[in-house]
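One protein chain omitted, others in place.
We just call them A, B and C in the order they show up, numbering each chain from 1.
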């Protein structure tokens, strides 16, 4: 590490994931007048999950705009606005509500640039929350990021740490492509070190090796990054666990993951998506395609077992993937 | 084969995929008064892709119901109707329009039974068309079945032959679960032998070995079933190709596929979905999980290379997966 | 016959009792939520009781109701059992949804309750669908959807009302205008003065009624029901009302002040209906006290029942996904769970 890099690495601040996202929004709104936020009760109310918080006070109601309950309307409007010269950041309160605006997402936002032969940019960012764990039941706990990662023309990111939350949000806003940010609602309070440099971004498509290890690679997303790091720390001495946060789901950083398998020969993929046709299968398949002869053991998937999130805590805990699941998966193959 | 089975197998009729679906609808509507069809111009007009054809003449406008252009409204209404005692079969003209009704699909149709602790059935069938090949451009050529296959609470089928088209349609209508039928629009004219027995169905979750082989397994869906069979016939003598049509995408018949790999040791997955996070990855991963030590070569995926369908024929042909792609994939690993 | 109607003295007393029951149920649910007994979210109906009770009083038991996230009052109005409701809020195995649904998804399709619904605007298409079944099977029923003022901005509500109107289905749409969608006042969500003005877009009758007056609501819904049964299609009714509590428990309510709440409290639906019954000689203060005491006991019993009831077994998480189960899920239901079963998925 150069002295300069060390210096910069030093310039960090401890903040929660929620604060990191809010600061990313604030910095980008200060930097570029064309950036604004809209969504349900993001204004004076500060957002139901308190992410936009005090932005309203700094930027006012034009730039932190409350919308009617009309996801199709405002996601479609953001698409039209992005095509005509502004850079909206839309909040969809819960990712379960993405169905309301799926037409505008799949047929307009995702396709306009391509269908038009490149005759438009599409600098729109969509932030939304995902995941179970708070007893919010099936319509407020979904993890649907595989849909967006799969659908051509959209980029999808899913932060696991405060640093990536800030860096990905800033990269998304600066991008001229539509980017969805999937925020797991259970980690808003998770703290971490975040670079203070206003030009710090996490490039779309770069994974982060959150912990180095030699025996097994755990590719984990969102909440499961932290839980996997805890498991790795716990297993220290016994099993040497490498933990990778892909950060971007699409594009996906295949190289970082396959390089790791080259070293460890073992893969666990932990993501809260329903297992069938989820994130896991793509990660697994890329490894099989690119590191087939390095794999020493069957691949392990940790995810939601193709159910919805039930309400009652013992049921929800049953289906919610967690650190215990990651540990059991590691133990099965080491 | 028993004499009886032989007799029954004999009782087939040659028909196109389009006719097979229409006959399935006709038989089920005759069999059960609570079954009816609705969608845009499915009535006297006979459907834009002519699938409902003359059903209107037999059953009238109550049972072959034209709707306003309101996919959210009529998919939601079908959901409410299915919960209260009828068995609607909805046509969404092009699968690209599923975005309009995604809310009703994901949060109501897919979740009601579970959220209510089993207090309702959900006997609704959704038919829709997919795929490129007719110059219909990006908003009328999508292949989105991975979304439905991934989403908990929905079943998804995708016929590749006239027989499976009929059998799957009948099974879907008889099922008390929501089933999506993904009809590739390029194979409506494809002919095949179809059992005439009115109780012939293809059970949801059963794959079909369309051709036996020893060297490589091609798991192919929809249009690519026929194209893969042609390639297999072509390669006869050189390479012995087993072709499997999964028929159901969810549930997916893992056993039939992994048994085949146990025999061939080689897998090509051919499906028109965009490749990343598509159908291919799940099939590949199930094979890796269940037949890891049987695999003798890297898995090959043949699909749409993460673009939308472009309009101009040379562009469309470039990205559309086809028999040549399947052949090249086979050749890479045999 | 409905189990209560505002046409008879007994029915009016029953209506009052149900309003009290709702208020007691929700007051208690709020307390138990704040205690940490009830997980998840709760959206309370306190202040809006006249809308649910006036509406369901005009319906017959076989009629269908599609509810909202703020559904407790609709359920009680429709005659659901407070014990099983409370058990559901507590996530217990014998709650209405066996603990899978919670406050936002209480349903009893047999009893005509098509579910509370966590999605704003999702009720109307379901009610249109139920009305389609009714029409298709020539049954003598109606289907009614509740929606909030906020829901009127949702496209699916527009599509559903248009379908029902175009097809002359026996549907009724009741908009509970409680002045806010979460923190956003109705004027910032819509451009019309009255939400019932939207009925013009479907050429169906649209009326705005005083949602603090149970009789006014009852009358509007009765008329709409007659119209629906006569084959004359749907009606849109806006009931002006107010929620005394925050959007959900925990709402810090920066968007309104005490004075506004006080103004509405002065028009309290229970208070005014009680006064009216007393004036008409249909109720005495003492009878009211007794009714209130009974209601309190009912709800206290419901809480006791709910607390006492069993939580579901973890394996039940795998039930009810499908009528015909799939191996993808069954493999989890049947796996050994020595480790407490919370390990999440792994299909190998």
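A few notes on this one:
As a working rule, a residue touches a chain if its C-beta (ideal position, glycine included) is under 8 Å from a C-beta of that chain, and two chains touch if they have at least 3 such contacts.
The structure displayed is predicted, hence computed values, not measured ones.
The chain that is not drawn here is touched, among residues A:52, A:67 or A:247, by A:67.
Per the touch definition above, the residue from C:110, C:193 or C:279 contacting the chain not shown is C:193.
Checked against the hidden chain, the listed residues C:156, C:178 or C:215 yield one contact partner: C:156. If you put the hidden chain back, the residue from A:39, A:53, A:76 or A:213 that touches it is A:76. Think of the hidden chain as still there; on subunit B it touches residues 40-41, 44-45, 48, 66, 68-70, 72-73, 96-97, 100, 134-140, 270, 275-276, 298, 300-308, 310-322, 324-329, 332. Interface residues of subunit C with the unshown chain, by the touch rule above, are 153-159, 162, 165-166, 188-193, 197-198, 200-204, 233. Against the chain not displayed here, subunit A makes contact via residues 34, 36, 62, 67-68, 70, 72-86, 88, 103-104, 107-108, 112-122, 152-153, 155, 175-177, 204-205, 250-252, 254, 286, 289-290.
The rule is short, and it goes like this: only the chains that are shown with their structure count from here on.
The greatest centre-to-centre distance from subunit C, using averaged C-alpha positions, is reached by B.
Separation between the centroids of subunit B and subunit C, computed from CA atoms only, is 39 Å. A straight line joining the Cα centres of subunit A and subunit C is 35 Å long. Chain centres here are Cα means. That of subunit A falls 31 Å from that of subunit B.
Multi-chain contact residues of subunit C (touching two or more other chains): 97, 99-101, 105, 117-119, 155-156, 321, 326, 328, 347-348. Of all residues in subunit A, those that touch two or more other chains are 96-97, 100, 137-139, 276, 298, 301, 304, 306-308, 310-311.
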